[in-house]
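A protein chain is absent from this complex, but the other protein chains hold their places.
Every chain is named by a letter (A, B, C, D and E) in the order it is written, and numbering of its residues begins at 1.
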Amino acid sequence: MLKDTHIVVVVAHPDDAESYCGGTIAHLTKSGNRVTLVVCTSGDRGSHDCSISPTNLIHLRKEEQYTSQHVLGVQEIIWLGYEDGKLAYQPELRDRLIRIYRQLRPNVIITFDPWKHYEFHPDHRAVGFAATEARMLADLPWICPELTLEGTAAWHPQEMYCFSPQDPNYWVDITETIDLKTEARLAHHSQNDFIHNETDRQQFIEMIRSNARKDGEDQKMNYAEAYYKVDDTDFNL
Amino acid sequence: MLKDTHIVVVVAHPDDAESYCGGTIAHLTKSGNRVTLVVCTSGDRGSHDCSISPTNLIHLRKEEQYTSQHVLGVQEIIWLGYEDGKLAYQPELRDRLIRIYRQLRPNVIITFDPWKHYEFHPDHRAVGFAATEARMLADLPWICPELTLEGTAAWHPQEMYCFSPQDPNYWVDITETIDLKTEARLAHHSQNDFIHNETDRQQFIEMIRSNARKDGEDQKMNYAEAYYKVDDTDFNL
Amino acid sequence: MLKDTHIVVVVAHPDDAESYCGGTIAHLTKSGNRVTLVVCTSGDRGSHDCSISPTNLIHLRKEEQYTSQHVLGVQEIIWLGYEDGKLAYQPELRDRLIRIYRQLRPNVIITFDPWKHYEFHPDHRAVGFAATEARMLADLPWICPELTLEGTAAWHPQEMYCFSPQDPNYWVDITETIDLKTEARLAHHSQNDFIHNETDRQQFIEMIRSNARKDGEDQKMNYAEAYYKVDDTDFNL
Amino acid sequence: MLKDTHIVVVVAHPDDAESYCGGTIAHLTKSGNRVTLVVCTSGDRGSHDCSISPTNLIHLRKEEQYTSQHVLGVQEIIWLGYEDGKLAYQPELRDRLIRIYRQLRPNVIITFDPWKHYEFHPDHRAVGFAATEARMLADLPWICPELTLEGTAAWHPQEMYCFSPQDPNYWVDITETIDLKTEARLAHHSQNDFIHNETDRQQFIEMIRSNARKDGEDQKMNYAEAYYKVDDTDFNL
Amino acid sequence: MLKDTHIVVVVAHPDDAESYCGGTIAHLTKSGNRVTLVVCTSGDRGSHDCSISPTNLIHLRKEEQYTSQHVLGVQEIIWLGYEDGKLAYQPELRDRLIRIYRQLRPNVIITFDPWKHYEFHPDHRAVGFAATEARMLADLPWICPELTLEGTAAWHPQEMYCFSPQDPNYWVDITETIDLKTEARLAHHSQNDFIHNETDRQQFIEMIRSNARKDGEDQKMNYAEAYYKVDDTDFNL
Partner (left out) sequence: MLKDTHIVVVVAHPDDAESYCGGTIAHLTKSGNRVTLVVCTSGDRGSHDCSISPTNLIHLRKEEQYTSQHVLGVQEIIWLGYEDGKLAYQPELRDRLIRIYRQLRPNVIITFDPWKHYEFHPDHRAVGFAATEARMLADLPWICPELTLEGTAAWHPQEMYCFSPQDPNYWVDITETIDLKTEARLAHHSQNDFIHNETDRQQFIEMIRSNARKDGEDQKMNYAEAYYKVDDTDFNL
């Protein structure tokens, strides 16, 4: 079982980590690994309620993310503060992630699969491309040479897992953490405006469980989260 | 059968609608639905004939589109006027489509599938991304806040269909409108420079029919147009 | 067997051609065809060795490419000189390739498949999009009108093959040129820092062979390179 | 006195022409010259009144501009439709003006002086740069080559005058048209929110007159508009 | 004497405020006014010493700025965190300043004069343009409409002063605060690498004094800081 490993999870919005890999995160932290969560945007446009301003939404969603952090056992959250809905493909985001990878020197990266068909959210695709390219380029000392010059050496996170995968090839059993995943996801109250009563709430929980059941089906796992795993080394989530 | 529904079709060039979903459009307008066509570029570079200038081509292709509009029964055409061949991925196009969706409040969006492999035309991919992202983001009042501020409320087109799909999951039977589709496509004379005589013309018609036959084959339809359908609601094309 | 045909190969870095289509190139030049290689970046960041500067790396990799050129029989190399790792999707690169296609009037283009899943290198995707779009647009005289105005007429390379294909549909038998491919790839010494001794060297050669065997397996070829072929004409690699 | 000359006036917002060169325009049209007005933005953000939406403001300001057009005798208005407040320095605007200059072949250009110190409005500077650069570049057939290719020949507007000049060197006597200038400016009701009563109105008129008096002072003109004139030819406003 | 007024000073780097308007700031805070300092970049490249990394420089310069803040009596510092040397003319910076002006509702803005001839630092010009444009546009509710929508109303800082002015028209007597200005400037140790001993130090102090003497000369002030003042209202620095 994986231990003493440092995993960096890169997502676009508060609540992405919970929805896509919350069970995996809880599993990892419980086993004695360190998880750092990088949230690229502030989720500041993510509400159908016109009476909550972006400024307030930023604060609200940070609070929600901290509650979820506690549930999942995440050690650290890094906020990049980009504006929600505006994360186009851009070198700046990639460079900031290269810096983070080189400074933290994690063993594993978890992020979006940017090739997922019909993934309509531009922020998800943008984060997927930036985070996966950053892993490859972080290993070359002449990329972001100022880091090399200041003594922050090149670094290659040994493994990478892309969630919401177009071509899944790896599954994490989350049977023991499906409840934590659900609790963490529900902590994002601002994203639950479709829940008006206990029935809605149970329906949403069942939907999360049903999706995880489907992902685990062929793997003989009760509940699973699916990934496209890149490179085979000694680590395994 | 679908009735009294408003469908917005978003394409890159004059003649895209006819080639990719002309049979569906004719079917919809005949059944009593309203179809608005958004043409993003003016098709001003789309000729192998160096003696027709872009300025003239714009006029010519508008006329051709109006002829086709009559054939297909399209209620309204909105011209965005971008330059042909230069539609890179850009937030401005998306914002203009968000405005159109919120103002027209359509029930259904039809557009390109931007994930289609080997779709080499950059304009097609750009329109596909912009039109599908716009549908998702149009629903959030803090995206394009000036619209909300001026009273043009957020809106979610309930369904979306992507033509020329990478992963088809929906087919429209166009057996009764294949002739209208063909007539509408042929109305774009500027795009028929490969037709030199009646034989060429029949060959082109047969190619259109053959493609539609192939799309309908497994669905037990004589002629069909294929789609990737997003979200299941009460509507069905 | 293909003869007297002009093939333009467009790659991102020195050593891409060898890795992805070196066997095909050798096969083509030996059969009496002309191959022009367009290398978009200088490969100036492609080293894990911090003591070789980008400036030196440019010279070093050019020398390596010339050695490989000799091995593969490539007639001409065109260097575009972009910075390694910074080839974002950009119209300028496409326009330069349109110019090259129109000036050289090749029959065949070989380049990256930009739709390849999990192709993490942004330069590879950027070159794939630019080179394939350029082929389509080079045929329209009102695209890059200055070329038409100066008498460099529109041109349509009749065929195109995308290597490292997402959906392979064509294979070239490289059984007779697998050794040349390997030798050409090994000529890029700066990219062989993982080879410390003869054992490593043999392992790398076996990896190249093993990949080519896998690609040829279902085609009853001993060694092959796989492609997505676009458009069927009289040519065949 | 100047006659039968074609003058193109390029401004950023509806009401710019009246404020900066309205007296000159009236003078020119009364003398038998043709004036075309190019308005680059729609002035859609130009209100302190939050209850008038940009969409409504566009219509309102067009109406106001048509009223003013009638007062000043302007023959034609060309609306470019850019968003108010967002006209950064950009090649696209310049190219559109080059096209207009070549198609209309005017003798004289009138526009903003982009070097005016403490001109804080970015749209004013952007229009000034684009309109003056366009005049110089419109004369070169290899700039915007598509126009040359389609037979719209290069053209050099013989003279140019920059209003609101940093270094004035030319003055137009507007003594006979100061009332028309004032009336035309007042026609832009949406820009008169500081006028609450007849006293305010008279004060504003006096301000316009006082500014024109100051500009004419050293030229022995009762009322004048000042310019930086570029190139000396047979024309003179 | 000005009292109970809120002044926002917008600069590009830590140490700009001290060099250009430190005496004025000390004068204002001593008289009972509130001064907020906005520092746009982190000054992270501002060292000739290659052994201090940008990361360390950020921390070092923040410390220096806090020491200076204490000397000058500045109430609040807002760090925007842009990269030093890369502040090109960009709408994003302007929008962030519009937000700050509307939220803080200051009476006075102090910033760079972007028209200063031979001001070679691009960051200085970029800040000057952004901060002065922001003042004009902050007054229009349809600019940055999300702020209006969330209830952060439009606001017009009544006065503006540009330091390092191309056309000075206003002077602040800093005779009583020249020592504080000098002390505050000297607190930026990282920027004093030309001071090797007490003689150098005295020379630098004399240079600061000499410049202030020159600025005050014609105004009959012992020491002054010069400005271009925009708009005349009841305030006066």
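Convention: a contact is a pair of C-beta atoms (placed from the backbone, for glycine too) under 8 Å apart; a residue touches a chain by one contact, two chains touch by 3 or more.
Fair warning: this is a prediction, and the values are worked out from it, not measured in the lab.
*Asks:* Could you tell me which of the visible chains the hidden chain touches?
*Replies:* A, C, D, E
*Asks:* If the hidden chain were put back, which of E:Gly46, E:Pro106 or E:Pro165 would touch it?
*Replies:* E:Gly46
*Asks:* Decide which residue listed in A:Glu63, A:Glu83 or A:Glu146 touches the omitted chain of the complex.
*Replies:* In the complete complex, the chain left out is touched by residue A:Glu146.
*Asks:* Could you tell me which of D:Gln166, D:Asn192 or D:Asn211 touches the chain that is not displayed?
*Replies:* Selected residue, touching the omitted chain: D:Gln166.
*Asks:* Residues of chain D in contact with the chain that isn't shown?
*Replies:* 89, 91, 115, 129, 132-133, 135-137, 139-143, 148, 154, 162, 166-167, 228, 230
*Asks:* Considering the whole complex rather than only what is displayed, give the residues of chain E touching the chain that is not shown.
*Replies:* Touch set of chain E with respect to the missing chain: 44-50, 54, 57, 85-86, 88-89, 117-118, 120-122.
*Asks:* If the missing chain were put back, which residues of chain A would it touch?
*Replies:* 142, 145-146, 148-149
The criterion applied here is as follows: only the chains that are shown with their structure count from here on.
*Asks:* Given the touch definition stated above, what is the smallest step count connecting chain C to chain E?
*Replies:* Counted as steps through touching chains, the separation is 2.
*Asks:* From chain B, count the fewest steps through touching chains until chain D is reached.
*Replies:* Each step joins two touching chains, and the minimum needed here is 1.
*Asks:* Examine where the copies chain A and chain C touch and state whether the two sides share over half of their residue numbers (same) or under half (different).
*Replies:* The interface of chain A with chain C is built from mostly unshared positions.
*Asks:* Relative to chain B, which chain's C-alpha centre is the most remote?
*Replies:* Farthest from chain B by mean C-alpha position: E.
*Asks:* Just give me the whole-number Å value for how far the CA centre of chain A lies from that of chain E.
*Replies:* 40
*Asks:* Measuring centre to centre with CA averages, how many angstrom lie between chain B and chain E?
*Replies:* Using C-alpha averages as centres, the distance is 54 Å.
*Asks:* Taking each chain's centre as its mean C-alpha position, how far apart are chain D and chain E in Å?
*Replies:* The separation of the two C-alpha centroids amounts to 35 Å.
*Asks:* Could you say which residues in chain C touch two or more other chains, in rising order?
*Replies:* Residue numbers touching two or more other chains: 89, 142, 148.
*Asks:* Would you identify the shape of the chain contact graph, picking one of line, ring, star, complete or other?
*Replies:* other
*Asks:* Pull out all the chain pairs that touch, please.
*Replies:* A-B, A-C, A-E, B-C, B-D, B-E, C-D, D-E
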